[in-house]
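The complex is shown incomplete by one protein chain, all other protein chains being positioned as in the whole.
Labels A, B and C are assigned to the chains in the order they are written; within every chain, residues are numbered from 1.
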Amino acid sequence: MDRVLFFGRTADRLGRSREVEIPPAGLSVGALRKRLGEADAAAREALERPDVRASVDRVIADDAAMVAPGQEVAFFSIFSGG
Amino acid sequence: MDRVLFFGRTADRLGRSREVEIPPAGLSVGALRKRLGEADAAAREALERPDVRASVDRVIADDAAMVAPGQEVAFFSIFSGG
Amino acid sequence: MAVSTRLAEQAFDPADELKRFLEGRDRDGAVVSFTGVMRGKDRDGRALERLHLDWYPGMTEASLARAAEETAARFQISDVMVVHRCGDIAPGEPIVFAAAAAPHRREAFEACDYLMDKLKTEAAFWKREDTANGSQWIEPSDKDRADAARWSD
Partner (left out) sequence: MAVSTRLAEQAFDPADELKRFLEGRDRDGAVVSFTGVMRGKDRDGRALERLHLDWYPGMTEASLARAAEETAARFQISDVMVVHRCGDIAPGEPIVFAAAAAPHRREAFEACDYLMDKLKTEAAFWKREDTANGSQWIEPSDKDRADAARWSD
């Protein structure tokens, strides 16, 4: 199982992390977002907000980016800055 | 006797202060500058440099300003700033 | 050139940071520092109990380092540093201390100003203000975006 992380406003709805199975062939960020949203309506609403960004191995990634098993994915609301 | 003060480069030539008698009717800053310069050539040269300023009671004053006995007069090279 | 950045989970003292930054410094004439302090009231004048700065371990540190390195590359400065809090911050506590040292004061001022504009828009934090009546997530202000846009990249 792989652990997906959440930060900022997004974590209010989804908690700090959720476990998800990433298949050996990989999964796009967009597909992962959709799969996490299937858990419940609140999760779907939180992940589909237009200002929610994703990162793969701590680098910002768009929905087309591919995720392999073992990579660290995170979803989060827009940075507020320091 | 009144004490005239010197600062900066001007004090290199004239020392920290010199005593001078200011008459009861007063004296202009320019006349005082001239009188101090009569002491010696080094003093005259130092006081006649175009960048030497004067103050009366700690306020910048030009050569036409009048000095009464008891007022504090100073001559100094241009401020270098902090 | 030394570029130093630190993410602090506990309260820190800007005076101590300035002291360390000044130590042994006799080649640079100018040091400019910025200290950001947690305010006791929000933009609408309501009392704040706490500021929470959520952070992504690893990514947030990298965003601080990137802002400092971009500053170092852009200005004629000798050293630059940032200490940034994360987690729960109480009113009156320092949130950020940034400093730049340079031979000339203009470069030190501009570098510190630029660095703060970068941090205010690009640092990987999520800011939540907690009041007695609830909590609110905060986004970069229009003022922060306008400030950052002053520097044509």
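Note that in this section a contact is a pair of C-beta atoms (placed from the backbone, for glycine too) under 8 Å apart; a residue touches a chain by one contact, two chains touch by 3 or more.
What you see is a predicted model; the values in this text were computed from it and never measured.
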item: Visible chains in contact with the missing one; value: B, C
item: Residues of chain C in contact with the chain not shown; value: 13-16, 18-19, 22, 24-41, 91-92, 94, 103-106, 108-109, 112-113, 116, 120, 143, 147
item: Absent chain, residues of chain B that touch it; value: 5, 7-9, 11-12, 55, 58, 74, 76-82
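Please note the rule applied: only the chains that are shown with their structure count from here on.
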item: Top chain pair, ranked by how many C-beta pairs fall in contact; value: A-C
item: Chain of greatest Cα-centre distance to chain C; value: B
item: Centre distance in Å when chain B and chain C are each reduced to the mean of their C-alpha atoms; value: 51
item: Between chain B and chain A, distance of the C-alpha-averaged centres to the nearest whole Å; value: 78
